[in-house]
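To start, the structure under review is shown below, and the notes come after it.
The complex appears here minus one protein chain, its other protein chains still in place.
Our next item is chain A:
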Amino acid sequence: MEFSVSGTALKTFARSITCLARIGNELVLQSSSSQLCLHTLNSSRSAYQSITFKPDFFDVFSVSGSQVQCSVLLKAICSVLRTPVASIDHLTVQLADSDASKVQWALDCSNVLSKCRSGRSGRPGRLGQDHHLPNMGGSIEIQGRRWVGWVAWARMKKTYWITCNIEPDIQHLSLDRRKLPSSFVVRPRDLNRLLANFQSTLQEITMISTQQSVLPVDATDQIGGKAVEFRSYIDPTKENDSSLHTQLWIDPAEEFVQYTHTRDPVDVTFGVRELKAFLSFCEGCEVDIHLYFDKAGEPILMAPKFGVDDGSFSNFDATLVLATMLVSQLSGGNSSEPAAATAAQQGTKGNTTEHPSDHTRIWSELSGSAVRYGNAAHDPLVPGERNQNTNEQTTIQRIGAMNISRDKNADGVPVNGKELIGSPLYNNGRAPSHHHPSNWIDADEDDDEGDDSELCVQSTPPYS
């Protein structure tokens, strides 16, 4: 395998490596005649990122045989890319075959030398016989002045030989984004601005997604169109918790470029670090982020949203799949809890609902039992708890009524991880499926991790 990249593509490539390095430790390079795929899986197996490049992304791209692959430490690649991209003419990567012990990364750097100007020559001083003044190399005449100094021209080339990991653990995951029913598109800088409201050290964030109100926002109506809530997730097992709790309600029509969610409210809780890494990547590539999601426990998928005009960007694509917490924040933490009385609940609980905003619908509480409404066969995973502010009562019931007839049999949702079969990242159908026969998240392996297993994708409980 050999490929060479320069210019803007090199910047994108370097940005890809930076993003991958923020997700996992090992980088897998898989090259076929139709594409180069870089992917990484983090150590807790809760984040998987894949970036693929088509051959025309590169100046030179050649693969001998059907497929070549290797695995290297991302730290080593980051050492290679310490050289500022602006001073790199082109980067060339060469791998003899999948069994090669080393992969070669070569940087051709631009002309690095210049004249050393030392001005007019004076009498070279002598600091005594033991200490000669360093020989300045003579003097020459330029434009009527005598210049003393050293002059040179050269090109600098850096060649790294990076050891390939022996017996690499190459896992490939493909998740069909069409199977995730809800999604939104957001500009990176807008999402950055929203995330700035949260403590920078926040580990996980919960996004609660509800259907946008189809009714026009009425000035006299105290319910605004804030259909999405972001909330900081704080581990309940941590006792000495002095972190900042934040809840942020937004109107998708204002903050998102696009928003699609036409079912009951759902929530997903996932890692912020990986989200921010992908955010930086998309921001650098100047593309919007498309985030696909389903519900708690199902993975979410992020991809750059290339606009119609971005023809030049169609030669690469990226996907970040994050596992979400099994436990839904909306159901109060116990999804198998029997439905509570359907009668309206009095009073509110939790600090956040003591002073509810008059302009938002509050779909969640920090504690309390679930409230069920509508259909008795309501899906236990779908949250039913509501803030019983009397002003919002009628609106909530209205929405509940609208959702009663929702088809609860989510056909597209796999029962366990093994069914995460996807079509390839490009929707052209010609590229081969990358379905890996083994489960990318092995539920048995995670039993030892205790509470940490919440972050791993596990089997979805069967529906009633």
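As a working rule, a residue touches a chain if its C-beta (ideal position, glycine included) is under 8 Å from a C-beta of that chain, and two chains touch if they have at least 3 such contacts; residues count from 1.
Assume contacts and distances are computed from a predicted model.
*Asks:* What is the missing chain called in its UniProt entry, if the choices are "Aspartate aminotransferase", "Short-chain specific acyl-CoA dehydrogenase, mitochondrial", "Cell cycle checkpoint protein" or "Trafficking protein particle complex subunit 8"?
*Replies:* "Cell cycle checkpoint protein"
*Asks:* So one chain is hidden, and I want to know which residue out of A:Ile162, A:Ala227 or A:Ala277 touches that hidden chain in the complete assembly.
*Replies:* Considering all chains, including the one not shown, the answer is A:Ile162.
*Asks:* Considering the complete complex, identify which of A:Thr83, A:Ser98, A:Asn165 or A:Asn315 is in touch with the unshown chain.
*Replies:* A:Thr83
*Asks:* Specify the residue from the set A:Lys102, A:His172, A:His245 or A:Arg273 that touches the hidden chain.
*Replies:* Missing-chain contact among the listed residues: A:Lys102.
*Asks:* For chain A, which residues touch the unseen chain?
*Replies:* With respect to the unshown chain, the touching residues of chain A are 76, 79, 82-83, 102, 112-122, 125-128, 131, 133-134, 136-138, 140, 148-163.
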